[in-house]
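Incomplete set of chains, arranged as in the complex.
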Amino acid sequence: MAPHETQLRVRYAETDQMGVVYHANYLVWMEVGRVEFFRAAGLRYRDFETNAGLHLAVAEAQARYLAPARYDDPVIVRTSMGKARPRMVTLEYEIRHGETSAPLATGFTKHVFLAAGTMRPAKLPLEYYSLFGLE
Amino acid sequence: MAPHETQLRVRYAETDQMGVVYHANYLVWMEVGRVEFFRAAGLRYRDFETNAGLHLAVAEAQARYLAPARYDDPVIVRTSMGKARPRMVTLEYEIRHGETSAPLATGFTKHVFLAAGTMRPAKLPLEYYSLFGLE
Amino acid sequence: MAPHETQLRVRYAETDQMGVVYHANYLVWMEVGRVEFFRAAGLRYRDFETNAGLHLAVAEAQARYLAPARYDDPVIVRTSMGKARPRMVTLEYEIRHGETSAPLATGFTKHVFLAAGTMRPAKLPLEYYSLFGLE
């Protein structure tokens, strides 16, 4: 899967009294990037949850903040696939300013598959292997 | 049911670049007040969802903002029952500063009961009538 | 000013355990609609705060929820100007599903102008009158 870029615009709700975007919101942006990354590859994440009966639960998240994003800034989230295994996948993110291209943050999320009903760890079904770059 | 007061403290995450609490967060505080209001009356809302199989979905919400709440302020949410009927209940809120008692906001939320599975309107079971002040 | 429509997509972060969008997030969407409404009219709200030295603080907000929005739904926010006076303006919103056009919510926000430094009520400068439909 090729890296994918999606654009969003900073909401007033996402700022804090420091006058910049509150740091936890970058994890939400990574989620937006991830969903659009999968959509570009032909997978609507909503359908994945329903059809495969799996959640792609976050097992670890990390973000490095390089420069502050500000209200109304256009922001680009570049998402790419990291290491993928049948029980765990990592996605990587580069977040930059939409006009100046100044890097704002980098990060990753590590995910495990959980069965929707039991919330217990599960293995990705074979039919989704190619989509996640697995053989 | 007697009015109930619960206290919380403004989180940095709840502020915006105006230097005050972002207005949508008052609706979250009303939710906190509502849950503690029910708990004080002997109803754990989590159990209500599970046992009655109902959601108390928000059909309408309104807030009037009187003075800004600021980061780290102690805030008191006073919740009281408004009009209650078997299919719809209204809760009312007064939000004030925890130290100065300055009024910060007032508001209400109007709720309908929804069956958990179908998400269709439902009637409150008789056993919960007294709790909601119904006869 | 003509009504303006802007589209967004429901984020996973915006849902709650009821499986639908948490009600307070509609106020955030109204903010998104409002900002794009002003942008379409030639006013970048960020510049307004800087140039006019004013905040368009929310004095009242109201939302009626008609049908639940769900994760990944495309959502359209239609924003139009309500009553406008030099010290207070009201904006109105209709929120509907982006594909089915099913109405999801309606609401309004009433705003007062606050001077950025003192946070005291202020009057809109004459140069912005036409933009807000004032004479």
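Just so it is clear, A, B and C label the chains in written order, and each chain counts residues from 1 on its own.
The rule is short, and it goes like this: a residue touches a chain if its C-beta (ideal position, glycine included) is under 8 Å from a C-beta of that chain, and two chains touch if they have at least 3 such contacts.
Computed from a prediction, not measured in an experiment: that's the story for all the values here.
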Total copies in the complex, given 3 are shown here: how many? 4
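Operating definition for what follows: only the chains that are shown with their structure count from here on.
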Mind having a look at which chain is the central one, using mean CA positions? C
Kindly indicate the chain pair that has more C-beta pairs in contact than all others. B-C
What whole-number Å value describes the gap between the mean CA coordinates of chain A and chain B? 32
So the centre of each chain is just the mean of its C-alpha atoms; given that, what is the distance between chain A and chain C in Å? 27
Expected list for chain B, residues touching two or more other chains, is 18-20, 24
Quick check: in the complex, which residue numbers of chain B touch chain A? 12-13, 15-20, 22, 24, 71
In their complex, what parts of chain C are in touch with chain A? 11-13, 28, 31-32, 35, 44-46, 71-72
Given the complex with chain B, which residues does chain C contribute to the contact? 18-20, 23-25, 27-28, 31, 55, 57-65, 68, 119
